[in-house]
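With one protein chain withheld, the remaining protein chains of the complex are depicted in position.
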Amino acid sequence: MGRNRLEALSDGMIAIIITLMVLEMKVPHGVRAAALVPVLPVFGSYVLSFVYLAIYWNNHHHLFHATERVTGRILWANLHLLFWLSLIPFATGWMGENRFAGAPSALYGGVLLMAAIAYSLLQRVIIASQGPDSILARAVGGDWKGRLSPVLYAVAIPLAFWWRWVSLGLYAFVALLWLVPDRRIERVLGDPDAAAPGPGSRR
Amino acid sequence: MGRNRLEALSDGMIAIIITLMVLEMKVPHGVRAAALVPVLPVFGSYVLSFVYLAIYWNNHHHLFHATERVTGRILWANLHLLFWLSLIPFATGWMGENRFAGAPSALYGGVLLMAAIAYSLLQRVIIASQGPDSILARAVGGDWKGRLSPVLYAVAIPLAFWWRWVSLGLYAFVALLWLVPDRRIERVLGDPDAAAPGPGSRR
Amino acid sequence: MGRNRLEALSDGMIAIIITLMVLEMKVPHGVRAAALVPVLPVFGSYVLSFVYLAIYWNNHHHLFHATERVTGRILWANLHLLFWLSLIPFATGWMGENRFAGAPSALYGGVLLMAAIAYSLLQRVIIASQGPDSILARAVGGDWKGRLSPVLYAVAIPLAFWWRWVSLGLYAFVALLWLVPDRRIERVLGDPDAAAPGPGSRR
Partner (left out) sequence: MGRNRLEALSDGMIAIIITLMVLEMKVPHGVRAAALVPVLPVFGSYVLSFVYLAIYWNNHHHLFHATERVTGRILWANLHLLFWLSLIPFATGWMGENRFAGAPSALYGGVLLMAAIAYSLLQRVIIASQGPDSILARAVGGDWKGRLSPVLYAVAIPLAFWWRWVSLGLYAFVALLWLVPDRRIERVLGDPDAAAPGPGSRR
């Protein structure tokens, strides 16, 4: 089973999810520049979600680059990830239209949390199918980012009801953490003799 | 004639159909978590339709994986399937917004029934073009799932007017039947010497 | 210059154009089956446009299958075709919502006419770049369908204001003409020694 169509479906869905979010930015009715002011929170939430989807696409790209064969379980784990990503425009729209109010910001974090869990499941399913000595298993190594992100989301979700800006700051912080592209896979691919990473090599 | 563009069009359309359904989940106007309650039936119908479209994509993937050449008839049978799949967002939206009322749930079943018939036609057209000894013909074998599903839909459609939950239960049950990915093709591909399946080997 | 990305953009746009048309079928507010009645003309116009877009995709597929290299002029002629195809949802929506009234049906015909001219231009640009002895030039031959279609559209457009059903009948008739897939290219590919088609071989 090749990975072509899995990548085509994922690229298509991520491209559509990103672009549909712009539709939530309703064209304002006024003619003056001031008419853009109420659009600003929607724009802000779009920027955050764009960055998140770009990160997922980038990491998905690296993840499957190192995947040699695709099984039925991988197909379903990938569809599960796409399901949670497909809810991002809804959560983004609700949050943006309500100027980052409590419940919408908490829902946004909930969707991010579920997507992070789904990505992590996908990664495990792939590693399980490729074997513990595969390029991917060695590349992922300790995966501290993948472990830390859900914890930060879980902290941010209840905070959204009291200190919404702390909560949004945490969402933005996790995005920044991941903005550094996942060089681990590139590195191991470039240096196939690299041993399984020892404790000191974990990032 | 290669199958690349047929797969590209199908992947593109399925990706868009799935994502457009999320647009039916209108962003609620309230700010509180309670504002999500009326969205719940729409969300439920989205989950069901997502699973159906994921199953179709998965099975389509397996079907064409075993298809060696594409004829004009296959192109049209595939477009016919995509036509019925493209109506799923409309039926899902109507059903979700009316909390699974009778007529909308029956229409939903009708669209599922037509899609199942279209899939079955596509499968036959492909088998006819590949020959009875092809990998696909041997892999599909008795195809009890493909025969049972339309029967269950046909039962569920009239029931929607009296016992809507039985009818929805049947839709969900058929989805569960298919959630088990179609291993038949993988198995025959993996074991090319497998004889034509005898009565005992049918699943 | 490969033709991969040209095909990817075209497949993507055609997939989206088809699927967006379904969005014009607004989910009805009523719960009863009768609520579907006003949706019927919109559904009818969707079916017609789906068939047209499927025909364009099919013929586009055959056209580029026989194209060996892609030039800048071909890229632009293809984008010109996609421009007119992208207006089909707008014309379909206006026609369907107004139950095939005069002006909307004439506009629909106008968009079909421009798309037919754009396809014909694209075909000429490709033949010019591949040379008169290319597979495509021999396969297209007399191209009576490509010549007849714009004439029928040009007749149907003014008729839409008086006898709208004649005009719609003509649109449907042209679609039926083309539903027979373009076997000319398949035939020449299968039989590379086929001479340039003489008058008797034109279809």
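Note that the chains take the letters A, B and C in the order they are written out, and that residue 1 is the start of every chain.
Keep this in mind: a residue touches a chain if its C-beta (ideal position, glycine included) is under 8 Å from a C-beta of that chain, and two chains touch if they have at least 3 such contacts.
Note that the structure is predicted; figures quoted are calculated from it, not measured.
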Which listed residue, C:20, C:47, C:128 or C:177, touches the chain dropped from view?
-> C:20
Return the single residue from C:22, C:48 or C:107 that touches the missing chain.
-> C:107
Missing-chain contact, candidates C:31, C:79 or C:117, resolves to C:79
Residues of chain A touching the missing chain are 7-8, 11-12, 14-16, 18-19, 22-23, 25, 27-28, 31-33, 35-36, 50, 54, 57-58, 61, 65, 181, 183, 186
If the missing chain were put back, which residues of chain C would it touch?
-> 1-2, 4-5, 8-9, 12-13, 16-17, 20, 23-24, 72, 75-76, 79, 82-83, 86-87, 89-90, 93-94, 97-98, 101-104, 106-107
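What we mean here is this: only the chains that are shown with their structure count from here on.
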Based on CA centres, what chain would you say lies at the far end from chain A?
-> C
Copies chain A and chain B touch via same or different residues, half shared test = different
Between chain A and chain B, centroid-to-centroid distance (C-alpha), Å = 28
Computed distance of Cα centres, chain C from chain A, in Å = 39
So which stretches of chain B touch two or more other chains?
-> 8, 12, 16, 23
